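After the structure tokens below, expect a handful of questions from me.
Yeah, one chain of the complex is gone here, protein chain that is, but the others are all in their spots.
Presenting chain A:
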Amino acid sequence: MALKIVKGSIDRMFDKNLQDLVRGIRNHKEDEAKYISTCIDEIKQELKQDNIAVKANAVCKLTYLQMLGYDVSWAAFNIVEVMSSSKFTYKRIGYLAASQCFHESTDVIMLTTNQIRKDLSSPNQYDTGVALTGLSCFVTPDLARDLANDIMTLMSHTKPYIRKKAVLIMYKVFLKYPESLRPAFPRLKEKLEDPDPGVQSAAVNVICELARRNPKNYLSLAPLFFKLMTSSTNNWVLIKIIKLVSCFCVVKYLGLLAMSKILKTHPKSVQSHKDLILQCLDDKDESIRLRALDLLYGMVSKKNLMEIVKKLMLHVDKAEGTTYRDELLTKIIDICSQSNYQYITNFEWYISILVELTRLEGTRHGHLIASQMLDVAIRVKAIRIFAVAQMATLLDNAHLLTGNMQRNGICEVLYAAAWICGEFSEHLENPMQTLEAMLRPKVATLPGHIQAVYVQNAAKLFSTVLKSQEGSTEGTAAQETSQLMIDRLPLFVQSANLEVQERASCILQLVKYIQKLQQKEVEVAEEVSALFAGELNPVAPKAQKKVPVPEGLDLDAWINEPPSESESEDEQPKAIFAKEEPKHSRSRHTEVDEKELARRREARKQEQANNPFYIKASPSSQKVYQESPGVEHIPVVQIDLTVPLKVPGLPMSDQYLKLEEERRQKERADKKKKEKKKRKEKRSGRGRRHDSGPESEEDITPAHMVDIVTEEMPEMCLTLNHKVCDIQGNLQDGSQVVVSVIFENKCDSLLKSMEFNVLDSLNSKLQRPEGSGPHDGFTVPFQLPPGVSNEARLVFTVQSIVMPQKMKGTLTFIVKNEDSSIHEKLDFKLHFTCTSYLITTPCYSDAFAKLLESGDLKCSSVRLEEVNMPFHHLLARICFHHHFSVVERIDSCASMYSRSIQGHHVCLLVKTSGQTVSIDAKCDEPTLLGNVLDEIKQTFSQC
């Protein structure tokens, strides 16, 4: 009873707790503002009391009202009072209210510093926790400065509950008081490896936030994050880390790395990101640029090569620092020259690229460009005119390349230029001008090995010039040219380089002799050009191996005494070019006997035939050169028109794309015209939509259809020979026939993925590998390189052997050219003759006689007219072709025997008189007999 009274009074006194307030507000929807203002008055009263519980209750209600939008800033001090209560219940409410109501400009905050510090160091972790939580909302720069140390200590608290809160709040502290970052960071980093996952994720969060503002400073943590990324199973953490790592640009790198792996298996899917990869070339991080370059190398195709190289050239121009630029240069050349220039469709374009590259100053890769120029000019005949013109320009402007005669690498290009101009001088527009350019005094400042090439090729040019000048009316011009040589060459005779000196003095003497002849008005041009006649053929890298070492030749022995060590290295020509010289030596001048020559020629032809990338010369020019090495037969290099500049196939690159586009536009226009006509005819055709937008795939008629026909592929590129090579069987199970099929590749391309299939008949079936269906083919287990034949054995089951069998079949295969592969089909028929079921079986005459007497055999006969061959030949032929054996022969009469695999006896009596042969035959199977006789008749009708 007393308790009731007390309770009632308490109710009255405590008026409302939070729930009551909320309920009250909900019940006073109409006059909410009025109700709340009375509540606030009550709260004010409550706050005046000393009882902390009452105060806490009031603060709690205020917090709610604050959310509803009422100003409670007047109660800030009361909130602090409640915060400092020693009881957790009230402290919790106090901190909650503070975190909701306080902001930086709340002045009472500075009164809280000590209270918060006390709470932070409280033995009760929840006191600490509540203080940390509250602090995270209202921390000010002052509070941050004053409490940073305390919070830092808490980061190593024994309880993970406190550690994680301390770690997280550190971020807020850093923001308010950045000076604290430096001392706190090592400890924060430690927390990344905290045993508690909560603390760990808190540390990741903080560092991620920090790193996002300034990624560079946190790059050193990348390995640690990478470790976390691979080991952590917490998705929340993973998302944060990935976000962070992307700030480090590592993701880009990893992405490119991954792409290069994908490229090997799924090139298409990577190629679609070409633009993205090209963008990476602009990245400020060099390692990313290099990765992107690597990727580009793998993803070029005929279609995009020009475009990619164009972009790369732009980068070459922009590139700062020679290292990266040189890297770009080598990559461009790598990309273009990969797999034997597989992706280059227009060599004129490539030569222009190479020439453009020579304009780079101070590159180390002059020799690389040079060797490319040489390679292309030698191997692609059709390009020579263009190449020679370009090289002549280069020689003419050599002073631009070499600049102020710094020995920069680019002058190596002149080596190639001089050689190409000399070797293919017949294509020069103005050989005289080039000759003069090659004999300029400045040439003497070039490196020795280049000078040597200059001198040698000047001589070649000289011969060309002489030829043209002697042909013309002016005889003096030729003499003037000789004089030019005689004037200029002494410069080179004085050269310190032995090679230059030797060549120059040799040629100088020669020219002097020529001049003497000229003064006697002797025509010398043809004889001079004979010096340089003959065509240089490219040699496969492995060709040397095929040349046997002649007997008695010791390659390791010194030919001359070893050079003395006093010779300086500078004087020796650079190995890369010097090595090539012997290969170019003219075989015509070497003393090799005719046989050996022929053998080598054959070997080379074989080699060339097998090399799909070898561009073949027209046979006529080569023959002439081999047979009569007279002056008039100097092999003028023919421009092989069958080798187009643009390799057939898809039209490509800018200009080709343009052409293609134009063509399509025209087509579209034509079509529209047609459709207009149609529209006129059909007035009702309004419902049909005429193409206003881009046409669909089918609308584009292929432009390269014609090109497919011109593919270098003879119609019959494969022959099949089949022969029954093994038969066995008996009447019960049917017979098994093993057929050996010879596949011979007669074209120049590799044949692969051959699948052999026949249409089974009721009688004969192909035995297919287990598990395959009745219509599946037999996969031929080999590929056929050009000119190669191989054999496959196929097993057939045959039910009845009394009739010849013909089976229709198809062979599908892929013809792989250097630039494309085509699916092809070959139809064939397999012919199983009845003869092929006969096995040569010897028989004695008495057994034979018994057999004939038995009367089981049916009779049949055939007559062969006009057989012009000796009787024994005739018998041999029957034995050989039809598997018979002779039982007995008396004069012009013979008996023969054979047996089928199913045990049928076949007996023949062959008689001849004059040109007529009569064959009487007996067999227990009349159909078989008839067919065998037919086949014998067939054999003889063919001869």
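Everything below uses one rule, namely that a residue touches a chain if its C-beta (ideal position, glycine included) is under 8 Å from a C-beta of that chain, and two chains touch if they have at least 3 such contacts; residues count from 1.
As a convention for this text, contacts and distances are computed from a predicted model.
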Hidden subunit of the complex - UniProt protein name among "DNA-directed RNA polymerase III subunit RPC3", "tRNA pseudouridine synthase Pus10", "AP complex subunit sigma" or "Kv channel-interacting protein 4-like isoform X8": "AP complex subunit sigma"
Option touching the unshown chain, where A:28, A:187, A:212 or A:937 are the choices: A:212
Contact partner of the left-out chain, one of A:108, A:137, A:152 or A:510: A:137
Which of A:38, A:89, A:445 or A:915 contacts the chain that the document leaves out: A:89
Hidden partner interface residues of chain A, rising order: 6-7, 9-10, 13-14, 17-19, 22, 51, 53, 57, 60, 63-64, 67-69, 71, 73, 87-89, 92-93, 96, 99-100, 103-105, 124, 126, 129-130, 132-133, 136-138, 161, 164-165, 168-169, 171-172, 197-198, 201-202, 205-206, 209, 212, 234, 236-237, 239-240, 243
